[in-house]
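Encoded as structure tokens, here's the structure I'll be asking about.
With one protein chain withheld, the remaining protein chains of the complex are depicted in position.
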Amino acid sequence: MKEDIHTPVPSIEEEEYHINMGPQHPSTHGVLRLVVSLQGEIVKGLKPHCGYIHRGIEKMCEKDTYPQIIHLTDRMDYLSTHINNHALCLLVENALQIEVPERVKYIRTIMDELCRIQSHQLWWASFGMDLGGLTCFFYGLRDREKILDIWEETTGARFLQSYYTPGGLMQDIHPDFQKHVKEFLKYFKKKIRDYEKILSGNVIFLERSRNIGLMTKEEAINYGVTGPSGRGSGFSCDVRKHHPYALYDKVEFKEILYQEGDTLARYKVRMDEMYESMHIIEQLIDNIPEGDYTAKMKAVIKLPAGEYYQRVETARGDLGLYCISDGNKTPYRLKFRTPSFSNLSVLDHISREFKIADLVAIGGSLDLVIPDIDR
Amino acid sequence: MNLEKLKERILTLVPEAELEENKQFLTFFIPAGKLHAMALRLKEDEDTAFDYLFCQSGADMGKYIMVVYHLESTKLGHAIVLKVKTEDRQNPAFDTICDIWRTAEFHEREIFDLFGIRFNNHPDLRRLLLDENWVGYPLRKDYQDEVNIVEL
Partner (left out) sequence: MKEKDFRDNETLKSFKKTGRGILLTTIDDVIDWGRSNSIWPLTFATSCCGIEMMATGAPRYDFARFGIEVYRASPRQADVIVVAGTIVNKMAPVLKRLYDEMAEPKYVIAMGACAVSGGPFFYNCYHVVRGVDHIIPVDVYVPGCPPRPEALLYGVMQLQRKIKLATYPDQIKILKI
């Protein structure tokens, strides 16, 4: 007897199930494990599991002297190496009330802004790649190599340089430094228009990022989301404007704020920040004064007993160094308040009710660097 | 708001706070039992309006264990430091403030992981960075670990 092909299929209950975006995954940008609970394709919640790159840097700092800790700050958020070093140097210099020469301040500001451009180039490269546009990866990394060449000429290393030291710099800049930086600025101004053409105007990209991952300003403040991710929601948190250090109170630059709070706003903040960084470098590159490249420091650095807090603006947000010193040459307790740690805590909240493919776009727009979370 | 007025306003809101010597921020010690109520008052009052908790850290000072809160107001621009301490090293416990500032959820989990300080009423207090079955609290000063640590 033929079966009746029109009998209805019994209804299948849709249940929530959990999938594991494990530590080894092409688009988590590091070793982050997300246990996502899904109903169909809609994300109902997610739990991040960190600690897969927890190296115990804070415990190691209690046994290292201050110049040795510079090398550890490099390896924490490895895309803002100079800015992390700058934080520790400022902590020591403000605690001992040492005034660094003007030349040092100029060079540090220029290197910091080059670091910021380089970090945003790598972010753009991997963000485009995650959304499927592999061309972005090649364009972004090709242009980033030019900045690495400038650094290699002056400091000797492409990556993880440990160039700053409490009191100044390890050594003076190369004589061709200014010429190469100006050439880079001319080159990159043309190339960044290519970036806009490839991704910013692309219909697929706009559909995948408009109104995805919405975060209001109150949520950004409550969760402590700083940096370009917070400024995309209208939270004015740029440490360079509110608590200026180095030469940021003497150069003219805008703090980029967008109010929409979606992935596209966070993307636009970072693209505009690249323009602003180039503008800052242009104001400073021709006016580097002559002078020493380091102030006179004692051989052994001992901070007076007490508590110190130093904030800087890395490419990801507000980095804070909290140091309790008891007068020895090593800190008693050194805590790093890293921006990616707080930025991760908001991922659960803003990805609810979106599809799992959008989760990749949201995670990419928050620009998480996992060793920054785990330290 | 200048510092003197801020100090007076805080002492009116939280009378049990004790001032501490610090050159950088106004620092107050708060009794552990009153932490939650006072933090809520500091956030909701319009003259202080501390809506941004930018750092929460634990510290093992030998005799006592303390938790340090760095608060800032995004509207008014001032910042203070609050501290709570306990001498109980076996089972230190404080109230959670993650219902006031959501960023504290992750920070308190990390402090529990590395120092062993429990937070009452925390929605999900479990280890964050280390493995679930790790024994001991590494950032305490009396942490010994012959297996893992190679001393220099």
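Letters A and B name the chains as they come in the text, with residue numbers starting at 1 for each one.
Keep this in mind: contacts are C-beta pairs under 8 Å (C-beta built on N, C-alpha and C of every residue); 3 or more make two chains touch, one makes a residue touch a chain.
Everything quoted here is computed from the prediction, not taken from an experiment.
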The one of A:G22, A:G133 or A:G306 in touch with the missing chain is A:G22
Only one of A:H18, A:K47, A:H71 or A:K197 touches the unshown chain, namely A:H71
Selected residue (touches chain absent from view) among A:V35, A:I53, A:V251 or A:M278: A:I53
Hidden partner chain, touching residue among A:E145, A:E196 or A:E218: A:E145
For chain A, which residues reach the chain that was dropped from this view? 22-26, 30-31, 51-56, 59-60, 63-64, 71-72, 75, 78-79, 122, 137-138, 141-142, 144-145, 148, 158-160, 370-371
Contact residues on chain B toward the hidden chain run 130-131, 138, 143, 145, 148-152
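Definition applied: only the chains that are shown with their structure count from here on.
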Would you pull the chain B residues touching chain A in the complex into a rising list? 22-25, 27, 51-55, 57, 59-61, 68, 70, 74, 77, 81, 101-103, 105-107, 110, 114, 127-131, 138-139, 152
Which bits of chain A are touching chain B when the two form their complex? 50-51, 54, 56, 58-59, 63, 219, 221-224, 235-237, 242, 306-309, 311, 318, 320, 322, 324, 333, 335, 337, 341-342, 344-345, 374
